[in-house]
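Missing here: one protein chain of the complex. Every other protein chain is in place.
Chain lettering (A, B and C) follows the sequence in which the chains are written, and residue indices restart at 1 in each chain.
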Amino acid sequence: MRPIIPDYLAEVLGHVEPDSSGEPAAYIPELAAADPERLAAAFATVDGQVHGAGDVDVPFTVQSISKPFAYALALADRGFDPVLAKVGVEPSGEAFNEISLESGTGRPLNPMINAGAITVHSLTGPADCDPADRVERVLHGLSAFAGRRLAVDEEVYASEMANAHRNLAIAHMLRSHDILTEDARTVVEGYTRQCAVLVTTRDLALMAATLANRGVNPLSGEKVVSETVVRQVLSVMFSCGMYDAAGDWATQVGIPAKSGVAGGLIGTLPGRIGIATFSPRLDRHGNSVRGVSLFERFSSDMGLHVMEVPSAGQAVVRSNHVVGSGTGALRVLELQGGIDFAGAERVVRETLETAPREPQVAVDLTRVHAIDDVARRMVLEVARRLTLDGQDVYLVDPETILPDPDPGDGGRVTVVRTVEQAMAAGA
Amino acid sequence: MRPIIPDYLAEVLGHVEPDSSGEPAAYIPELAAADPERLAAAFATVDGQVHGAGDVDVPFTVQSISKPFAYALALADRGFDPVLAKVGVEPSGEAFNEISLESGTGRPLNPMINAGAITVHSLTGPADCDPADRVERVLHGLSAFAGRRLAVDEEVYASEMANAHRNLAIAHMLRSHDILTEDARTVVEGYTRQCAVLVTTRDLALMAATLANRGVNPLSGEKVVSETVVRQVLSVMFSCGMYDAAGDWATQVGIPAKSGVAGGLIGTLPGRIGIATFSPRLDRHGNSVRGVSLFERFSSDMGLHVMEVPSAGQAVVRSNHVVGSGTGALRVLELQGGIDFAGAERVVRETLETAPREPQVAVDLTRVHAIDDVARRMVLEVARRLTLDGQDVYLVDPETILPDPDPGDGGRVTVVRTVEQAMAAGA
Amino acid sequence: MRPIIPDYLAEVLGHVEPDSSGEPAAYIPELAAADPERLAAAFATVDGQVHGAGDVDVPFTVQSISKPFAYALALADRGFDPVLAKVGVEPSGEAFNEISLESGTGRPLNPMINAGAITVHSLTGPADCDPADRVERVLHGLSAFAGRRLAVDEEVYASEMANAHRNLAIAHMLRSHDILTEDARTVVEGYTRQCAVLVTTRDLALMAATLANRGVNPLSGEKVVSETVVRQVLSVMFSCGMYDAAGDWATQVGIPAKSGVAGGLIGTLPGRIGIATFSPRLDRHGNSVRGVSLFERFSSDMGLHVMEVPSAGQAVVRSNHVVGSGTGALRVLELQGGIDFAGAERVVRETLETAPREPQVAVDLTRVHAIDDVARRMVLEVARRLTLDGQDVYLVDPETILPDPDPGDGGRVTVVRTVEQAMAAGA
Partner (left out) sequence: MRPIIPDYLAEVLGHVEPDSSGEPAAYIPELAAADPERLAAAFATVDGQVHGAGDVDVPFTVQSISKPFAYALALADRGFDPVLAKVGVEPSGEAFNEISLESGTGRPLNPMINAGAITVHSLTGPADCDPADRVERVLHGLSAFAGRRLAVDEEVYASEMANAHRNLAIAHMLRSHDILTEDARTVVEGYTRQCAVLVTTRDLALMAATLANRGVNPLSGEKVVSETVVRQVLSVMFSCGMYDAAGDWATQVGIPAKSGVAGGLIGTLPGRIGIATFSPRLDRHGNSVRGVSLFERFSSDMGLHVMEVPSAGQAVVRSNHVVGSGTGALRVLELQGGIDFAGAERVVRETLETAPREPQVAVDLTRVHAIDDVARRMVLEVARRLTLDGQDVYLVDPETILPDPDPGDGGRVTVVRTVEQAMAAGA
């Protein structure tokens, strides 16, 4: 059953692979030397399933994707008021490296632009933290989000520092407004180390899933930050995460997201899923070209948009019971609501877990109002597997909500309009 | 059972009533003469329940709250591309009456500022629509959202036109960029009529609920606009609806919303609820002072934030079955997930609909991970009613997820840790 | 003697004539239909000499060149405080049709951008002026600057009004800020008439010379506005007259100037000269391409830059006396200071007026520290004329301040180092 999502991901990767537009970041040799053909995507669900395709285990530097996580850590370490006093939450409508300070106060507009992120770095750890301890605090926190110990790429760090003119400018400006209260260069060094942490696409998917899962890492079970912090972080990612194309992203993709200059891109659907992609070529906004395409596809294929009426993953199986008995016994999986990727995933697992032994199985779609393409494939794959196990499979689908119900590869389903028809057929 | 939500609303209204800060809009006599003490709030659920408190039936002009609905109509009437070609989706970070045109093209940044809304008005109806037909198209559309025929307040209209200097400026500017292609003044007249449509708080709650319900009016069942349109409208409301305080609103309240200068304020939680409030005194952003407080309270009390992990209203009742028989028969309502207002509302109605006649009733919270304050009260009210009907009520709450389980007013519940304990107690 | 300056102007026109870059304004048919090859330049001195070359008598619409003159009229009619209360004096660094209102007050930044000029129009005439009287007041005032009765081109006016979207936008915006207190459209109509006044290059040179001459028209002798008003107008022209290229113009050309969209361009050197050019093709700033080249050439050839140390036109002839007598009589014209066009013009006229009859004439340059090319030619032309009249001409030039002293065309000068040498030579 597992391959369904990786297969889907592999197919979507294949779709975007020919697009070689854009260029890898070139401001330091380490990024310029990245293999531009690298390509990966991974999904991590809130219950800890990680599905990936492509170069999901190739390490690269986290860069700006560290921003929402460091923001979460600062909010957790210092509380909301001290952080909000120094960094705003308003979209800037500007590029990532614009200074964008609030007139008068010098407060960076939001934590996703560099000015805000540098300030946020200085707000992680306790107030009297020394610079080395702060870097360790951030590294420890990012590791908790990822569920494994991460490390800094010291070469990238050194190269970035040699080219950190603009961030130094920003930090000195913040220092002049007393937004930073420590030595400007030292803070930039810490922030640059934060950006040089090595991650894989799998790590990023889990980090995103930790945000999706109320701050609890779905694999380790560690509560990294509180739900209130997560809500704040996701809100800010939604409106400020994609810089000057924030409105386009919010309407078309609708997933709180963050990109990094090394080619990473993450998205979080609260309560549902963390997504990560990796492809080094960037568009003029500094976002991964193929990463953006992948997210557009995911959003469109799977209805992963925060303004979509959410389906209820955990309750998509309304009931799971048996009617009749003996050779006439019919296992009924009654589904409900809108079934998207997360819901279908639940169906797949519930089916496997309950391992129905009845000779007939009915998947009852009467109460389902929508099913997206990925979910459709997954339901059909369940049917195929059951067929191969020798069971007869009925699809109770009075309104043809599931079009083209052919599981292929030896699978077979009979479409009926009522459970009674399935019982009659099986009898 | 009905009074629970009105009681909650009345209580919250009482909480904000003493705040007399702010001033009603004063730029026209009709608005200046509004009774500043008017106060109302209403909830409309996606299945058509409307709950209100205060002056919910007092009419006032819709003003800028018409903007998201007219945007929906334009998208429906013309399609996405022609509308997006003329009006962007980027937050402006500016006040509502800033011109905020995109450099070069003259395209208004978004449909929630006046420049965008005036353009949107010109894009409603068919392309060759004459001005009077267009006003009728908009009026008809707003009426469909509200579920009743609405009308224009002609006095307010005339007074607004006499003071429409800024909107005329904006319209002439749009005309100079060929964003408007018709006579500037005529378009402003149409737009001003759109703003002068009279609505009640109840109407607004239903209009918001129509957006929450995939574009289908929950009472009339009319499909006003498509789900795709709704998604676009809600995305734009979320990032641009509250003008220059968009980021604060997005993080703290987290509800796609829109305010009007007459004192109305609406919010939509997709798939869940439409909310409207009315109180004429405005803050410096032009938003209703008490309306903003009410939304902050609703968001906080009920977890109504789009970045909260959504509970699944329709599936909060995991099962509803009877164990045992005769005098030992126990009706078990097995709840699950996070229970918020919308979920609790479902519980209340499922309980009423199934009218349990068993002598014992157990509300099983074992699979509930969170329950907010309003939902807690609603569940306890169910218990109280059942008690008064002579039934014994058990709360299966092994992790004390529902604190202080006293229904009051003659109600009584017994807290147990398992359904078996309830059965044993009942036996 | 007259032809010297026309010859110079004709030569300079010939130099720029091949440049056919740029395009005439095309927003109304009347301007689009202008003959793009028209080319003219005229100088008017503060003592009323007008020299021209090319199409100096071809009429075209004054357009934005009316702005400084209407500003002068408003200052004269209402006084400084009421005008400064409504229109600022700060450079906008923006294009002419940017709105550029001061934040908060809505005050246009300066009278040279349209917003300021529209406001200025409304401030001409007495406070209770009706619109038709105001247009007559402006027309009368512009006529006084020009020294002849001017008229409005009603076709251009009508065509401009049909395309006045942006100015209407600006006027309604000004009305919304109470910067305009009358009907916005009516003010735009008046302003548009002001812009449609027909002038020739000769008129414009005289209008500019009136500013150069302390507000007194050099031909009619009419005091049109006070010196204080002139100083204000020239200051504002200097910093705001050339829109977004103000700094380049101020440094490179250094002449308070104003351009019009019909191809006119004027410049004023206080106390010295008014200059006008005409060529309809415009650059991207909306300034006449060949007009800008001409002014660069004039500034460079003649030292016409307000930050040049000014030579003293009226006192360039330090003394004019005769030494010796009889056939040995030597007329000595003792010049001093830096001699530019205006100074040389004075020399020419002083020579003609005093009509030296002595057999020898010495032009004594001992106290001259600089002489520009145009002045050099004019001095040599004086020498040539005297030669032709049978007089011997000596140039007393111990420091070779006047290079290449060949008057050509039958003229002849003898260069000596002292007046004594000239006397000795003549004797």
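Throughout what follows, a residue touches a chain if its C-beta (ideal position, glycine included) is under 8 Å from a C-beta of that chain, and two chains touch if they have at least 3 such contacts.
Please read these numbers as outputs of a predicted model, since none were measured by experiment.
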Chains shown that the absent chain touches, full complex: A, C
Contacting the left-out chain in the complete assembly, out of C:21, C:105, C:181 or C:319: C:319
Per the touch definition above, residue among C:231, C:376 or C:412 touching the missing chain: C:231
Listed residues A:20, A:105 or A:176, member touching the removed chain: A:176
Option touching the unshown chain, where C:125, C:190 or C:337 are the choices: C:337
Positions on chain A contacted by the hidden chain, ascending: 99, 165-166, 168-173, 175-176, 184
Residue ranges of chain C at the interface with the undisplayed chain: 88-93, 110, 212-214, 227, 230-232, 234-236, 238-240, 244, 246-248, 250-251, 254, 256, 270-271, 305-316, 318-319, 336-337
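As a convention for this text, only the chains that are shown with their structure count from here on.
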Chain contact topology (line, ring, star, complete or other): line
Highest-count interface - the chain pair sharing the most C-beta contacts: A-B
Interchain centroid distance [CA atoms averaged], chain B/chain C, Å: 66
Shared interface positions of chain A, touching two or more other chains: none
